[in-house]
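As you look at this complex, bear in mind that one protein chain is not there, while each of the others sits in place.
We just call them A and B in the order they show up, numbering each chain from 1.
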Amino acid sequence: MGANETGPIGQSVRRREDQRFLTGAGQYTDDVTMAREAYVYFLRSPHAHAKISGIDREEARTAPGVLAIYTGDDLVGVNGLPCGWLITGTDGKPMNEPPHPVLAKGKVRHVGDPVAMIVAESLHQAKDAAELIVVDYEILPAVVNGVDALKPGAPQIHDEAPGNRCYTWALGDKGAVDAAFAKAHHVSKVDIVNNRLVPNAIEPRAAVASYSRADESYTLYVTSQNPHVERLLMTAFVLGLPETKVRVIAPDVGGGFGSKIYLYAEETAMVWASKHVNRPLRWAAERSESFISDAHGRDHVTHAEMAVDKDGKFLALRVTTTANVGAYLSTFASCIPTILYATLLAGQYATPAIHCEVTAVFTNTVPVDAYRGAGRPEATYVVERVVHQVGVDLGLAQDEVRRRNFIRTFPYATPVALTYDIGNYDATLDEAMRLADVAGFPARRAEAAKRGKLRGLGYSSYIEACGLAPSNIAGALGARAGLYEAGQVRVNPTGGVTVFTGSHSHGQGHETTFAQIVAGRLGIDIGSVEVVHGDTGRIPFGMGTYGSRSLAVGGTAIVKALDKIVAKGKKIAAHLLEAAETDIEFADGKFTVAGTDRSKAFGEVALAAYVPHNYPLDKLEPGLDETAFYDPTNFTYPAGTHICEVEIDPETGQTSVVAFSACDDFGNVINPMIVEGQVHGGLAQGIGQALLEHCVYDRQSGQLLSGSLMDYALPRADDLPTFKVGTKVTPCTHNPLGAKGCGEAGAIGAPPALINAVLDALAAVGVKDIQMPASPHRVWQAIQAAKSGATVAA
Amino acid sequence: MSIPLSLSVNGKAVTADVDERTLLVEFLRHDLALTGTHVGCDTAQCGACTVLVDGRAIKSCNVLAAQVAGAKITTIEGLAGADGTLHPMQAAFKECHGLQCGFCTPGMVLGALDLVAHHPHADERTIREALEGNFCRCTGYQNIVKAVQTGAAAMAK
Partner (left out) sequence: MYSFDIRKADSVAAAAALIAQTGGRALAGGQSLIAAMKLRLAQPGTLVDLAGLTELQGIRRDGNALVIGAMTRHAEVAAAADVKAAIPALAALAEGIGDRQVRNMGTLGGSLANNDPAACYPAGVLGLGATVHTNRRTIAADDFFKGLYETALGDGELITQVSFPVPTKAAYVKFAQPASRFALVGVFVAQTGGGVRVAVTGAGPSVFRAKALEDALARTFTADAAKAVRIPATGLNSDLHGSAEYRAHLIPVLAARAVAALA
């Protein structure tokens, strides 16, 4: 922060939002009540794939309390849900983009596909009525696995997508890669599955929609990470309403992790129906409903090969991936396994040539979209698993194989389209090894062996790209939206400051971090700063929170607005102090004439702006209220090394994470306490993916087998160790905060560290490969297979 | 159909006629507008709906209001002082950054109070195991564990 580093910036200020959350005063969507509200229940497909030959709702319509029942055919003039990113395939053609109806039309394509919307006076009545609706399904064969769906003769899900293909897309120089492989000393290979995950924010999705006949406007309270994007997509693409007639409010939101970025069918149908029923409508997903309607994450099948020379230097990386996008394209589904995935395959390494081909495929499953990390965990998993394999194949220590290939000169242009501005990968690796007490590991392993247990150590040196940008380049790559952020700083006459941000907080603590930035820059008490977010009726047009962008992009927009405030304040102060504007300095909340003790406090300048009695009205508008839009010039590149230590019970296959150390470089940090909390949470989700979480569909019936928390294992407190975390700082070079983003790092870095540790432990019993999650059953099977010389299928 | 119900919530006597099907959490949220008690799952696992019934933590999404007739219920709204002064356990969650999105937090705090009542000097392992019935997706639990330890120590003073 340089000269601006004052006051609370860099301090672990306790969170200002906590008081309401700790006293039950938080206001989440399902806490909002309205007079005359009615309840909505969605009847969903019990089948993975079926034709609808008829829907009989006559009996349901007259059931007690029923106000309306809608099916796909009733939604006249309502378009399908859009996808926000157009990918152009290797054949030069745009991706296949089949319609995504709000309510099913003629066909259902996954278990949970909404078929009818029931509106009733009570939820019990709505559910009772749903049971009276008779849907005539003609069941079709289903396919749920991405690789299966590409096989000849696989069930066809959309007429618009022959062979179930959405696109085949590639990045990198194939010729250079082929040439490098031809002269390689050795090729290390991995076949990996990035397991499908269900985000499971603890607050289920919910919506309350209402319509006002007075001004023909709609208000939607919804669990969203980005209310303006929600409104834009819903009005412009689906409902054909003027944006000005829809206000979207995302109040307190109980976690998102990506799953609340998207425009979903439920709230869209509810906004439409609120006018037709002329009653406020409410809906909250039950958890089992979340499992079959929230966008899922990951689900890649990948083959990767690294060509190396005799010294373990990487020559080229070749990657082929099948990405399962589910039954329909969710809002950002198409860019996750492409733009946010293949571009990260350089990792922290100076691999000179990289080529990646991705085929995105439709299946009879819930749509897949961004989930914490979104493409970058998948890329990191590929890179760090193959790097681990290189170390094993060449007999190099895992830190050594990484050091031999680290990028050390910046800026660095990768062969996969990105330019890293800065980093110090040796520093984070060294610190992670110190935190993990790598030197003491052999003794710990020997001690565990005496108890019949297998210990392993796994490394992951990850990189991520945050703050997706700039808009013009993203646009050239197919983005259908901008990627800037907006911030408005309104200084009130008595000196209090209201900050309006387009970023959205659903756990990240913006009300504290953003207030720290403002208080620090203006030299005022943090208590006089109010942060407003999440309401299209109040904030400037903002893009919301995803991709660890809030501080680097949203925070910078606020800084830019603050720059304008200070610049105008200097003009006012110059007038009040009868000095030249160029002689005015601003620091510690005071405008001072340079080299003198003559000054005006920030509050005095603010008052003068609003009570302009002594004011240069001929040259300057009154008021002190500035807005800035910030469109970054580049991504930011947080990076670090994570080291996981596991102990495996070979008799049961149980893996315990006994230690986890992470050293990250997030650039400059505004609130270390909040950043550390973000790391902890990310690590828990990353460990969850590698050890516990697995979304499984039955390969024949297409039924979701892990459809509740009874079968989908979320990490609990006793599944996790006490994390050892540290940071090293190389400030981002292209934003004024020097910040890079921290929200996703844990989820990106952790999975390969854990799996590499499991492989390190199991090497002693001959196991060479294992897929996520490393469940006890799977580990036991791998050990049995190694004993018998067989290999285990994924 | 409905049944009469009387019980005490946060020290106040409450009498109501409720549908037999009313879950305790529905009664608290809808009838009493105590929306601090949350619903996060439908299999009685996540613990966001945890409240104290006669001092014992239970999952209010998996209990009928009729089952707790006559009981004393404590919800998250009943912990802080009238002037907003936080209960030591609430204060510890703030001090230790034991919450992010806040959705699991009320259940977490009430679960912690039940835990501390039984294990006032619990070590880290015991606390982690005792939090089995409360899921958090944001914090990775580390700061929650720290908060429970800090809160327990403050309560012992």
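Keep in mind that, in the parts below, contacts are C-beta pairs under 8 Å (C-beta built on N, C-alpha and C of every residue); 3 or more make two chains touch, one makes a residue touch a chain.
In this text, all values refer to a predicted model and were calculated from it rather than measured experimentally.
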Considering the complete complex, identify which of A:Leu86, A:Val696, A:Val729 or A:Ala764 is in touch with the unshown chain. A:Val696
Just one of A:Ala713, A:Val729 or A:Val765 touches the chain that is missing; which is it? A:Ala713
Please identify, in ascending order, the residues of chain A that touch the omitted chain? 124, 127-128, 288, 651-654, 692, 694, 696, 705-706, 709-714, 775-777, 780-781
Hey, which chain B residues sit against the chain that's not shown? 1, 3, 19-21, 23, 42-45, 47, 50, 53, 56-59, 61-64, 66-67, 111, 114-115, 118, 130, 132-134
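Throughout what follows, only the chains that are shown with their structure count from here on.
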Just the number, please: Cα centre separation of chain A and chain B in whole Å. 30
Of chain A, residues touching chain B in the complex: 12, 14-15, 17-28, 30-31, 33, 124, 200-204, 252-255, 257, 284, 286-288, 506-509, 673-674, 676-677, 680-685, 708-710, 714-718, 720, 722-723, 746
Where on chain B is chain A touching in the complex? 19, 21, 29, 33-43, 45-46, 48, 75-77, 79-80, 84, 86, 90, 93-95, 97, 99-106, 109, 124-125, 127-129, 131-132, 134-145
